[in-house]
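If you scroll down you'll find the structure; I have some questions about it.
Every protein chain of the complex appears in place save one, which is left out.
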Amino acid sequence: MSTAETLLEVKELKKHFPIRGGIFGRAVGYVYAVDGVSFKIGKGETMGLVGESGCGKTTVGRCILRLIEPTAGEILFEGEDIARIDDKQMIKLRPKMQIVFQDPYASLNPRMTIKDIVGEPMLVNGIAKGLELRRRVLELLVIVGLSEDHMNRFPHEFSGGQRQRIGVARALSLNPEFIVLDEPTSSLDVSVQAQTLNMLQDLQRKLDLTYLFISHNLSVIKHMSEKIAVMYLGKIVEIASKAELFRSQLHPYTQALFAAIPIPDPEISRERIVLGGDVPSPVNPPSGCRFNPRCPKMIPVCKEEEPELIEVRKGHYVACHLVK
Amino acid sequence: MSDILISIRNLSTYFYTYAGVVKALEGVDLEIYKRETLGLVGETGCGKSVTALSIMQLVPNPPGKIVSGQILLEGEDLLKKSEEEMRKIRGAKISMVFQDPMTYINPVLTIGDQISEVILLHQDLRKEVLALKIEELQGKLEKLDPTSGTARDFKSKIEELEKKMIDPPKPSKSDVKKAALKKTIETLKLVRMPYPERVVKQYPHELSGGMRQRAMIAMALSCGPSLLIADEATTALDVTIQAQILQLLNELKKEIGASILIITHDLGIVAEMCDRVGVMYAGVVVEYTGTKALFRKPLHPYTQGLLRSIPKLHKEIERLEIIPGSVPNLIYPPPGCRFHPRCPYVMDICRKERPPMFEPEEGHFVACYLYGQRGD
Partner (left out) sequence: MAPRVRELRFTIFLLKQSPLVVAGFILMFAFIAMAVFAPWITPYGPEERIWESKLQPPSSQHIFGTDESGGDIFSRLIWASQLDLAIAVTVVGTAMAIGSAMGAVSGYLGGKTDEVMMRITDIFLAFPALILAMTIAAALGRNLTNLTIALIIVWWPAYARLIRGQVLSEREKLYVEAARAVGAPTRRIIFRHVLPNSIYPLLVNATLDLGGVILTAAGLSFIGFGAGAGIAEWGRMIADGRNYLFQSPWMATFPGLAILLSALAMNLVGDGLRDVLDPRLRR
């Protein structure tokens, strides 16, 4: 665990999406996408947020940047709560926190040139324009390994890996301190992924960046993060440092997750934990511990009470009735 | 050699596009043995999916065309077969499961209808219809007093029907559908689908991703194929669901006796599921051997690079190694070995001549001049 100052702290973050129905569009139900998430990220650190579809990890990332309005909770960035500040104040903060999206094909406007795409943040924030803008865009492209003759081209002329670099260049253009990386390599080929991950690590060192790395791929998260949080159905079930988590997984879901990932080494055999049932929907979460319907170690109290996230060892938090 | 189910020899498939001719497959040689699981692994564009489509002859035409080669299924060349003949083979002898069940299942048909359709297309269900009728009558018979007149009638009816089993009569449409439905439910039970009687009446959107993929596997297995092709069948699924499906495939392997061709980019899946592996790069098979041998001692520089560039759950790596350069443009592939521009061990001959498959160790094939000379 780093002893650096905390850059970002999230407290009991919640996001409930209303499901509208009826003639008047009243809320007939809610999608409990994020339901009470808390964690801290230290300056210069990379925290990994891992979970399967519907766990809410992407929503957490979006809420932190206020791209989605949180329903409840606090988001403390450099000590200040930004969860409910108004648009004008948020605009001033945006340069400090940026995001790289998952789908490099969809996150770039197909009708804009690279120069316009990477230059847009600086343009709309009044930082540079004209020739100065062009110079800075070129600088950024070089940092991510592209070159001048890429500037006037369109996104569809580039490969997935290159497009992701453009996305990173755009995210860096405002000199942010904090970047949310939302599944940045999930749609890339294995070898391109390696290049992109190396680049992200280099940039972090050079520019002293703090990352929130969101992914469903535990191997990638392990490679990039110092601290890892595991999410299930809108809640964090376990947080620990990478070393600690890999040494011992305490939550049954984490154990199942680790056991489910195919390992590229046929000599290694592991305990087979195959979870039954399906990944449930966040519309109607089970009562008590959300994992109880699929948990191989469920006990009666799990159906009634939701377990709290408790620090069971130094820096290792688990939300499970069995682990106290 | 009667152990070989499918033998692919010198298969080349090209795509004729506006920008040029994409040489997607160039002289692919592979063998799939009976009852084995073969993995075909590689990155995007390496040609693994095209290989599967070529076997099924589902390559979109235009712009694709199989320009040369043979695909021998139990001795017969599939490429010489007519469309009519191929239709009989698809779904029956060779079937395929695709990547994203939401996009390749018909959303307006129930699961039962879709699976039954395959059964009805390929199977002559006369015997099954007759068996069903006999079962029905026997069920009624059990409820009756055995000495009554009706019971004797039923008994004689049953005997009559049983005699017809040798050459059953042509059944009515509704009877055939019933028989097909019964088979459908059996197949769903085979794939461990929970509540199969309910699922057959459901539409795809009512099922979760994992269940849909199970239904698709059921559809693929419904006619007892010799080869099941799984083209990135678990890529779109969550990790824990993927584990379920992989476990299912492993169990089915032993139960149904079919060969499975697993196409994936995930080396972890290969390690867990496959007996043998073929590594593809830019339309060519570069290495081909048993799974353990591949991971223990990868021979081809591309395979080595690939293994070193993936983050591993079970090992700590400081920095991932990258393979410099990028995948070549298949319209203008590099001459000689297609990997040579990125190879750290490139030699003169690599730039000029395409390497043949060498066998430096028994059962371990590599297409690389590091392991032999031309003419070996």
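Letters A and B name the chains as they come in the text, with residue numbers starting at 1 for each one.
In this section, contacts are C-beta pairs under 8 Å (C-beta built on N, C-alpha and C of every residue); 3 or more make two chains touch, one makes a residue touch a chain.
Quick caveat: nothing in here was measured; it's all calculated off a predicted structure.
Only one residue in the set A:Glu9, A:Glu78, A:Asp103 or A:Glu226 touches the chain that does not appear here, and it is A:Asp103.
Contact with the omitted chain, checked across A:Gly51, A:Gly73, A:Pro121 or A:Pro184, is made by A:Pro121. Touching the missing chain, out of A:Leu13, A:Leu49, A:Leu65 or A:Val192, is residue A:Leu65. Where subunit A meets the chain that is not shown, the touching residues are 65, 67, 91, 94-95, 98-99, 101-103, 106-112, 120-121, 124-125, 152-154, 156-157, 167, 170, 173-174.
The rule is short, and it goes like this: only the chains that are shown with their structure count from here on.
A separation of 35 Å divides the Cα centre of subunit A from that of subunit B. Those residues of subunit A that touch subunit B in the complex are listed here as 52-53, 159, 161, 189-195, 197-198, 201, 216, 218-220, 222-223, 256-268, 272, 274-276, 278-279. The part of subunit B that touches subunit A in the complex is made up of residues 43-44, 208-211, 238-244, 246-247, 265-273, 291-292, 295-296, 305-307, 309-314, 317, 319-323, 326-327.
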